[in-house]
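Here the complex is missing a single protein chain, while all its other protein chains stay put.
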Amino acid sequence: MHRVVTMGEIMLRLSTPGFKRFSQADTFDVVYGGGEANVAVSLANFGLSAYFVSKLPTNPIGDAAINSLRKYGVNTSYVARGGKRVGIYYLETGASMRASTVVYDRAGSAIAEATEADFDFDEIFKDASWFHFSGITPAISAASANLTERALIAAKKHNVTVSVDLNYRKKLWTEAEAKETMSKLMPYVDVCIGNEEDAEKVLGFKPEHTDVTSGELEVESYKSIFKQMKEKYNFKYVVSTLRESYSASDNGWSALIYDGTSFYHSKKYDLRIVDRVGGGDSFAAGLIYGLITKDDFREALDFAVAASALKHTIPGDFNLVGINEVENLVNGDASGRVQR
Amino acid sequence: MHRVVTMGEIMLRLSTPGFKRFSQADTFDVVYGGGEANVAVSLANFGLSAYFVSKLPTNPIGDAAINSLRKYGVNTSYVARGGKRVGIYYLETGASMRASTVVYDRAGSAIAEATEADFDFDEIFKDASWFHFSGITPAISAASANLTERALIAAKKHNVTVSVDLNYRKKLWTEAEAKETMSKLMPYVDVCIGNEEDAEKVLGFKPEHTDVTSGELEVESYKSIFKQMKEKYNFKYVVSTLRESYSASDNGWSALIYDGTSFYHSKKYDLRIVDRVGGGDSFAAGLIYGLITKDDFREALDFAVAASALKHTIPGDFNLVGINEVENLVNGDASGRVQR
Amino acid sequence: MHRVVTMGEIMLRLSTPGFKRFSQADTFDVVYGGGEANVAVSLANFGLSAYFVSKLPTNPIGDAAINSLRKYGVNTSYVARGGKRVGIYYLETGASMRASTVVYDRAGSAIAEATEADFDFDEIFKDASWFHFSGITPAISAASANLTERALIAAKKHNVTVSVDLNYRKKLWTEAEAKETMSKLMPYVDVCIGNEEDAEKVLGFKPEHTDVTSGELEVESYKSIFKQMKEKYNFKYVVSTLRESYSASDNGWSALIYDGTSFYHSKKYDLRIVDRVGGGDSFAAGLIYGLITKDDFREALDFAVAASALKHTIPGDFNLVGINEVENLVNGDASGRVQR
Amino acid sequence: MHRVVTMGEIMLRLSTPGFKRFSQADTFDVVYGGGEANVAVSLANFGLSAYFVSKLPTNPIGDAAINSLRKYGVNTSYVARGGKRVGIYYLETGASMRASTVVYDRAGSAIAEATEADFDFDEIFKDASWFHFSGITPAISAASANLTERALIAAKKHNVTVSVDLNYRKKLWTEAEAKETMSKLMPYVDVCIGNEEDAEKVLGFKPEHTDVTSGELEVESYKSIFKQMKEKYNFKYVVSTLRESYSASDNGWSALIYDGTSFYHSKKYDLRIVDRVGGGDSFAAGLIYGLITKDDFREALDFAVAASALKHTIPGDFNLVGINEVENLVNGDASGRVQR
Amino acid sequence: MHRVVTMGEIMLRLSTPGFKRFSQADTFDVVYGGGEANVAVSLANFGLSAYFVSKLPTNPIGDAAINSLRKYGVNTSYVARGGKRVGIYYLETGASMRASTVVYDRAGSAIAEATEADFDFDEIFKDASWFHFSGITPAISAASANLTERALIAAKKHNVTVSVDLNYRKKLWTEAEAKETMSKLMPYVDVCIGNEEDAEKVLGFKPEHTDVTSGELEVESYKSIFKQMKEKYNFKYVVSTLRESYSASDNGWSALIYDGTSFYHSKKYDLRIVDRVGGGDSFAAGLIYGLITKDDFREALDFAVAASALKHTIPGDFNLVGINEVENLVNGDASGRVQR
Partner (left out) sequence: MHRVVTMGEIMLRLSTPGFKRFSQADTFDVVYGGGEANVAVSLANFGLSAYFVSKLPTNPIGDAAINSLRKYGVNTSYVARGGKRVGIYYLETGASMRASTVVYDRAGSAIAEATEADFDFDEIFKDASWFHFSGITPAISAASANLTERALIAAKKHNVTVSVDLNYRKKLWTEAEAKETMSKLMPYVDVCIGNEEDAEKVLGFKPEHTDVTSGELEVESYKSIFKQMKEKYNFKYVVSTLRESYSASDNGWSALIYDGTSFYHSKKYDLRIVDRVGGGDSFAAGLIYGLITKDDFREALDFAVAASALKHTIPGDFNLVGINEVENLVNGDASGRVQR
């Protein structure tokens, strides 16, 4: 069984029930989630051996975060314990033209203050085949940026494939900070996932002049950027989801991949959204699973897009779907007919 | 007041709240339902005298199932008590391209093991004007298949009109089993409800070659099948709903009826789905009510389609709408404007 | 800070959770609301000094209604205490072609039996700049109609701008009663909000013959009515929302304003509805805020339409949005993208 | 099967969840209940044929009240439909030294305005063996007082046994009003249930001087009153529960009965209270069942006390226990051991 | 109306529903609370003019905290806005021998980083008659300790009476830190509330040798400490609650006061606990209300003990009782009988 390692922060997510605003809520729905943790859970649900590396305080909230991962089969034996608090994000789910609202309260979390001493990266990576991280982890603190680099060095030492989801978060750092830190980490990366905004704000790439008709403009812009990214960092694959936000309730969803030779633009799904948080993470997980288990990167992309389309119908950060469900959708059954 | 009898299984339905997956739920929503029970409740809500015939164990879960029927005015005096368990079905409501999931746990239920000795069919049918059953009841066990035939014989003895909803359930029996059992029951039937899949898998009918343009293809296929069904079993009416599953959230909904002479295809509704379970049952109830109380079978079909369209907006198996609400919709008010 | 006064009834709203019908609910969601109370809350959320004038009984339900207003910063010091009961409305939220159902149980409420002796209108209006009421308040009782007139006389004595939302409620009075009472109150009004139905049933205006193409027919009808209204009552502004009810789940939403010289038809929003109750009130609040704080009545209308579009995504009667959220939508961001 | 008729008001009960105060609740728990309705439900749960006579408006809240009765097998065919509203009572469940709070909002309910013309008492009582009412019904309006007398006359014409629960409610009428009305109704009564306060405030009886030790004082007072009641009205049985309110959470519970010859004071139970509303009604139902089915009035009282002790552990107004559960408790199993 | 000012932190309280442990909860109950905020709410419920001084971030969670105070009539116009986060405490309510668990996550809250520049203390205290703070506020940060002293200086300048609740929190500071800071603040204090543990750990007082029998030992210890406290700091009153923790579910509750001349030990209540958090704060509020409005400090103490006994039956931090409810309990009605 392939062992995949992800590293980052898992937060307590506090969301209002239904479409209530914060001031209306006298209960919060409680789940735990965070970019890399979400990827690990999704991979475990696909049957891979998924390890999540992080740090959590030795209190009942830290315990509950670990329980939420173990429940879905993620191996948490490399989660260090200590530090002061579990990071929090508050979520108010939007509808129609009202966007979802996220309020971060994650400063000073245990993983933000973790150091290399908390982890034995040689042990962690010695049997691993893949390492995934996102641009959020190096953004949460200088210590985390350093920790990420240590992990990447160890991963490469053990010939582990590395993927990144650039995931620019303007509430965590500036473009300048992002560029300085992330450009140092890119040489370790094999598979780079990031949309146009990420590419520009994290790595500084902008689409070159393109003279296509507007209908295809967006995809052509992406192609221009992907070529530049490939050229500069020699990524094996450059990938992005393409989200069309019609409203907070309805989105279009597809993805584009480039292997340095050819581009492949997946089928587009029209999503009726239940919970879009973690959508990108579920895509990354689907892609990792696809690239590990399938011969054709186009099939990997199809799997990733279908998996993440399904995620949008599931409450919480985690993508709780199995391989069969994803394959059924890839094979064309999007009718939602009840099976009985 | 017309007395209508239905016979079948009422199950405990355990569904996850919101769009949660089974593994996420620490509560289940609890209702009771099942094809013929759903028909009985809907008919009681339309003001008919509805009797439900079944068997339930003498324990509090059996009591609760009976309570759920009595609440809406269904007469439960012919429900036998005894047997081992109340059948269960687990439901996870889908959204967008994720279909609803049904897990059956109904083997060994009281009604599956019931025999003719549990019921006095002469008493049950002596003042009745209509008997309705579905293809689920004979599918649940050999005993149930036999029981159904006994009921049909008694119903016919008392000149009761009989309707069936073919309702093929591949998780309960094979096509061969269905055909063997159901073909013996069809001679007792006056009104046969069933879609293309049911007609083929339960009775073996397939559409003959039709040379229409594709837009009308489906309806033409149905017409071909309906004619064959009429010819073979001399049904008074052959009827089917036509569901277009755009996704688990949105469906098109209409119906077709054939009286041996002419076809009538109802108006089509575009449904935003709250709960589609019991949609077909609510159609059967609307049709029975319409055929009993209206002069024109076209009006009966319009009533049935509108009634069942409304069901899709109501949580649970039961269709909790009154005649006025259905008539308003038949008369064209689908605007959803608040009345105040 | 501008002081705005509204006067009317605040009721206990009892609504079924999710899309349950009344008979299914073993809990009711509890909020408090009513036309003018909703306007006051929305204005307080925009930062104005909002006063709500009403009467509530000296019991814990009356206290809870006051708490619900204070929570959002509405000044309740002019709410008289006494009388017998808090009015109630029951609400069942519709979906798709099933309309929301409202059952009123408001007769005999404290405000319906309140008299001038309960309020010191000179005190109330002496520092006020705006007074808003709706056609509901004079409709609830003869005493309330008289009270409304007393309030209007006092408001005008203190040079307060007056707006009305005609809001015809056929369950509260007849057209004849409405016309007799409301036509006496119109001379005090500066800004008149009301749709075509209100204009006809409350004030007797009908569109004159118009020879436009059907696509623009509705707006042309409104223009015809607005001109008549302006002419007869010399309103400063005549305004209406234009709701297109595709279904209980989806509406089109825009508005039209006339200043006696020119018409302005706002942008139209397509709404996925969470809760449409209070939509009109949130529009009135947005308009009042816009007319008080903006130079151009077109901008005021744009603000009002965006504010009330957002209301449709929020459960309960109150519009819980701030100025920034409305301005963002006015400025074109309806994509519902998460900010993080 | 014995047919028992009860007549009175069924209200919508709105209670805060847990121990929340009204201002804290954003949901209310919804049940329906009222003295005589509660008695009918309990009798139906004991297997008797229970009829509830009342009037309810033709709206969905009225429907829901009827559904709540039918659910437990109460026959509602004599419930008249019409009138303006369903009466309401708000309930806040107390704990420890904080008493439960009841806020009535029942004026103007359909039954309060019902008249003899709404019911066919000859039809209602012709096959009945018992009629039960409480002192609440005549208290809700002059029309109800008159209606009660009409019912009693008809009951006696058909030789129906009559029981009353005096149930003085100071929020509904004065002692003088109660005495004037109730003393006219007592001649029709066979079984009179009422505690010391009821006896004094409704019928004017006070304990005569007694020279017993204080430990038995209360019971001796009751004996003195019972003798006077028996003497004046020739009741067959005079009965009272004896509640010792240690706190809102813990009560002592027993009862006393007098048959004109001897007194019997039941066993006392120490109750840990879940919901004490309806406790007295469940006692009346237990007593009626006991007097109908048992030879010894002492056994009837034991059954009634055990039945009503169990009621205090069940949320809502209704006593949802069966005969076996009551008999087990009568036979001494109060250990609360799980059966499995 | 007396104006009372309190200053401190208001936190988001996240508690598990029922008796769930943190790992079991997929919802948290949400209220806002904190020592001095709780006192302000209780005083507002008693009809005083209560002001709460604090600092909260300009985000929706900060808004919600303010809304929670305004709802009960607390004036929040002196709450500064800014800073990074709302402090949090997690609560798991215990039962029987399992104690409630509190996990603090309050470091870095807005009020912890607030400075004198955030407040205009002259404005705040110029019309005030009483200022209350607790030992928690100076404990949360050095800035807060300094801020408290600034407030006390301003309060005294305006002849405001000052009360303190010593409230030692070992998770916030050491005994040495507490003593150093708090001993500097005591000279400003008129009314000092604190139990034996507080007196020792915050101010260093221990009971002198006492030769009483053990039954009265605790009260005698308190008397010894109170005398020392009075002597050293010349407090007008020294007060303490006396909690006897039989278990997490049941407590004994009384209080002791000393005016420098005589002691008064109140009645003791046996509490069945719903929520004991905020019990001490409700006592402080009761005492402040009593000392302001009653002539006799013994009556003030009786009021405070009864008010805080009732708090233990109410979920959340706030004491939501009115004067009448407290007076009823003071006057001896602890029977929990329903009033109707």
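Chains: A, B, C, D and E, in written order; residue numbering restarts at 1 for each.
Heads up, the rule we're going with is that a residue touches a chain if its C-beta (ideal position, glycine included) is under 8 Å from a C-beta of that chain, and two chains touch if they have at least 3 such contacts.
The shown structure was predicted, so the numbers you read here are calculated from the model rather than taken from an experiment.
Chemist: Among B:R3, B:R85, B:R169 or B:R272, exactly one should touch the missing chain; which is it?
Modeler: In the full complex, the listed residue that touches the missing chain is B:R85.
Chemist: Touching the left-out chain: which of C:D26, C:D127, C:E231 or C:D296?
Modeler: Hidden-chain contact among the options goes to C:D26.
Chemist: I'm checking contacts with the chain that's been left out. Which of E:Q24, E:S49, E:N146 or E:S224 qualifies?
Modeler: Of the listed residues, the one touching the omitted chain is E:Q24.
Chemist: Out of E:T27, E:S49, E:N75 or E:S100, which touches the unshown chain?
Modeler: E:S100
Chemist: When the complex is taken as a whole, what residues of chain B touch the one chain not shown?
Modeler: 14, 17, 21-23, 25-31, 59-61, 63-64, 67, 84-86, 88, 90, 92, 101, 103, 105, 107-108
Chemist: What does the interface between chain E and the hidden chain look like in terms of residue numbers?
Modeler: 18-21, 23-24, 94-102, 104, 169-171, 245-250, 276-277
Chemist: Mind pulling the chain D residues that touch the left-out chain?
Modeler: 71-72, 269, 271-274, 309-310, 312-316, 320-321, 325, 329, 333-340
As a working rule, only the chains that are shown with their structure count from here on.
Chemist: Select the chain whose centre, defined as the mean of its C-alpha atoms, is least distant from the mean of all protein C-alpha atoms.
Modeler: Given all protein C-alpha atoms shown, the central chain works out to be C.
Chemist: When chain C touches chain D, do the two copies use mostly the same residue numbers, with over half shared, or different ones?
Modeler: same
Chemist: Rounded to a whole Å, what is the gap between the Cα centroids of chain D and chain E?
Modeler: Centre-to-centre distance between chain D and chain E: 44 Å.
Chemist: How many Å are there between the centre of chain A and the centre of chain D, using C-alpha atoms for each centre?
Modeler: Chain centres of chain A and chain D, defined by C-alpha means, are spaced 62 Å apart.
Chemist: If you look at chain E, which of its residues touch at least two other chains?
Modeler: Correct list: 26, 67, 71-72.
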